[in-house]
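All remarks here apply to the structure that follows.
A single protein chain has been omitted; all remaining protein chains appear in their positions.
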Amino acid sequence: MSTAAAPNYELLQQDGLETSLLEVSMGPHHPSTHGVFRMDVKLDGETVVDLRPVFGYLHRNHEKLAENMTYLSSMPFTDRLDYFNSMSNNWAYALAAEKLIEVEVPERAEYLRVIMAELTRLVNHVSLVGFFLNDLGALGTPLMYAFREREKILDLFEQASGARMMCNYFRFGGLRNDVPEGWLERAGEVVDRFPSFLDEYEQLLCENEIILSRTQGVGNLPRELAISAGVTGPMLRASGVAYDLRKVDQYGIYDRFKFRVPHTDGDTGDCYDRFMIRMLEMRESIEILKQALAGIPKGEIMGNAPRVFKPKPAEAYGRIEGPKGELGFYLIADGTPKPYRYRVRPPSLINLTVLRDMCLGGKIADTVIILGSIDIVLGEVDR
Amino acid sequence: MSILGGGIFKGMKVTLWNFVLSYFRRDRLTTNDYSWRPDGDLPQGIGDYPKEEGEQLSDTTTVTNYSRNFPMLLHDGGEPMDTVRCVACQICERECPPQCIYIEKDYDENGKYIKRPAIFDIDVSVCMSCQICVEVCPFDAIVMNSQFELSTPDRFGGLLVRRDDLLKSNDYYHQIHPEEAAARDQKMAAEKAAKEAKKKAAAEKAKAAAEKKAAEAAKGDAE
Partner (left out) sequence: MSELSHEPLLQQFPDAEWDEAAGAVIAPLGQARTVAEWLLGQGVDYCSNVTGVDYLEHEVKEKITNDAGEVETVTHTEPGRIDVVYHLYSMQNKTGPLVLKQRTGRDNAEAESLTPVWRSCDLQEREVFDLFGVNFKGHPDQRRILMWDEFEGHPMRRDYTEPFDYEWEPTPHNEILEKHQKGKVIV
């Protein structure tokens, strides 16, 4: 179970030689831990014997804050959960709240929602690949290339909503405002240039011997453990399960788009699989974007949601396929303008359940790579 | 047959190609100077940004006419407090998620409430630029500014922006956010026209009812 120590663990005993375990705190201030995240690692030489993740350094008790604020006022705070993908977080919350009140979202708003969500997925995957390679030691070059593309998409977000990262763009029943003129053409240009960037990126990275030897065979996650541990998102698909909420739940208008769900063939997944799945998912996102940009109708962008949002007592669980996994919002309404219980199901936290299992027995350098491939953002882990 | 190190060599080819091309095509640069934007995208030439009294701007502004930063109060020209649109209804204060707005109503000598704010403070160290105050304002009095150079060495109160610093004219709003300002003006004009039309229709109806009553009274007298 989760408290078993690493196999083949025997301290070296010899005359005159005193051996003990080294306990290292890969502490909150660490350049490779993707935020304020701490791991207490017990080492025998370089082999990891025990690993305990410690988090809570960024805990802002977002769930309690939301109990004292109206439904709309929590929307800016959802931006700050997983601060790389603010548009996806907004959509998950809007989806959950729209289940409490019967409101129909207009067509154009649905198309724009899909466009924003897929652009967010591109932003997230490209940044993640950049950071992952940064952890591997490619200090800066792939990261900067990735950020160059990300800047173009953030420009698009700024033109649509006013802010680059904390967009606060979605509302219950639609979107806050329509995109300005020429936005769709600009988005089309960005999407058209992305595949050639991805080709170049793959040429840069995917045959690199250092990456191959450092990520293949590292961080094996068997399929049964992945399903039981509630791992979702690209990590799950890298372990062989073709479970994508866009195909299973078909929320929004995802049933109108043709796209594939990349997943591996076998029973386990390692870091290289997760890295490649994300590269493939970026290509599928571009397909969806092309279809959405071609088919978007004109029309309104806001449905008839009541001005004062007072749902009747009910419960709702709305979930989306965020770039990191299944992001779910559980809302309990009690007839007042404020929610009674507001819960965020954070994919990054649940994916961390298997960190210890994957890292035991490996080297400490591999721990950094495995953590990078899980793709955590501390804003979401700690809320 | 693949050489050991062949993949690394291929990757380095990409980097070298990128380096060479970056001298000729600006969109290959990875630095943050938005060099791929054609010059027409920024409001004016960089450094040429319209300045109002008391405003600072640096030469490397990357603000577009869509970005938002902190709120500002609008007035319609002339002496700010004469034409300020805000009536101190305190709706934005209630709806603000981090509660960064503090408003006090203004009263005249007799204690009657006049429709302007006496105190309107926004704590920009708390404000998260979420734009909800703009959405809920019924009078189009508060909108988002894009000025971001507000840093100050004063820790206790330097980041509390007071009413007089928040007041900006509608012309300034047109300069920084032309599309949004034009849409807002159009909406306000349409609302005003609708209100006038309704008032006129009500006045005509009242006049017609009064005339009918007078005619019946006259008829009643004649009989």
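Lettered A and B in written order, each chain numbered from 1.
Throughout what follows, a residue touches a chain if its C-beta (ideal position, glycine included) is under 8 Å from a C-beta of that chain, and two chains touch if they have at least 3 such contacts.
Nothing here was measured: the structure is a model prediction, and the numbers come from that model.
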Q: Could you tell which one of A:249, A:267, A:287 or A:300 touches the chain left off the display?
A: A:249
Q: From the listed residues A:238, A:293 or A:350, report the one that touches the chain absent from this view.
A: A:350
Q. Which one, A:83, A:183 or A:317, makes contact with the chain that was left out?
A. A:317
Q) For subunit A, which residues lie in contact with the unshown chain of the complex? A) 1-3, 55-56, 59, 61, 63-64, 225, 227-231, 241, 243, 248-250, 313-315, 317, 319, 326, 328, 330, 332, 340-341, 343, 345, 349-350, 352-354, 382
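In this section, only the chains that are shown with their structure count from here on.
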Q: Measure off the straight-line distance from the CA centroid of subunit A to the CA centroid of subunit B, and report it in whole Å.
A: 32
**Q.** List of subunit B residues in touch with subunit A within their complex
**A.** 4-8, 10-11, 13-15, 18, 29-30, 32, 34, 36-37, 64, 66-68, 95-97, 128-132, 135, 144, 179
Q) Mind pulling up the subunit A residues that touch subunit B in the complex? A) 69-70, 72-77, 141, 144-145, 147-148, 151-152, 155, 158-160, 162-164, 166, 168, 176, 180, 200, 203-210, 212
